[in-house]
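With one protein chain held back, the other chains of the complex are shown just where they sit.
Let's turn to chain A:
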Amino acid sequence: MGPTLEHAKSAVRLARRVAKASAAALLCYHYVGYPNIIMGPAMEPTFPGNGEVLLVERLPDMMHRAQPGDIVVCSSPIDPHSTIISRLRAVPGQHVQKEQTPGSKPSHYQVPPGYMWVKGDAPGSCEYGMLPMAMLQGRVVAQVWPEVKWIRNSAASESAHP
């Protein structure tokens, strides 16, 4: 009778600790930041895409703080439960240069309200393009493995004109 009650009490204490730790981890993931692994060649040469571990920040007001030139994490346009890592090139009001076909004049179009233009660093990487800004999830601030380096905003790339 005695030892059973003691076991029950310590089980409840453990359960409460686990619940609090899980809640803290979930809140950190949603509102502070988390590590993310990048695979695939879309962000070469910035990231080779062989499992580098990046630090993604998710502090509030992401949509106003993310600037063209930042590397961002977005909901994937083809799979709502996965994410893509790409570079934010243009925000509403800015112009994007269209891919130039040989023999044609370069043309621009403007990012409409509520959207953003994302494009990987690898040449020819253009699968995503125009996405609703609400799909923006976070911003890459550092790489932590295999080497530690801060990720800074690149100057506006040749694809975006203010």
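Couple of notes before you dig in:
To be clear about the criterion, a residue touches a chain if its C-beta (ideal position, glycine included) is under 8 Å from a C-beta of that chain, and two chains touch if they have at least 3 such contacts; residues count from 1.
The working rule: contacts and distances are computed from a predicted model.
Remark: of the listed names "Trafficking protein particle complex subunit 2-like protein", "MICOS complex subunit MIC13", "Mitochondrial inner membrane protease subunit 2" or "Large ribosomal subunit protein mL44", the one matching the undisplayed chain in UniProt is "Mitochondrial inner membrane protease subunit 2".
Touching the missing chain, out of A:L26, A:M39, A:L59 or A:V148, is residue A:L26.
Considering the complete assembly, chain A touches the hidden chain via residues 20, 23, 26-27, 30-31, 63, 75-81, 112-115, 131-136.
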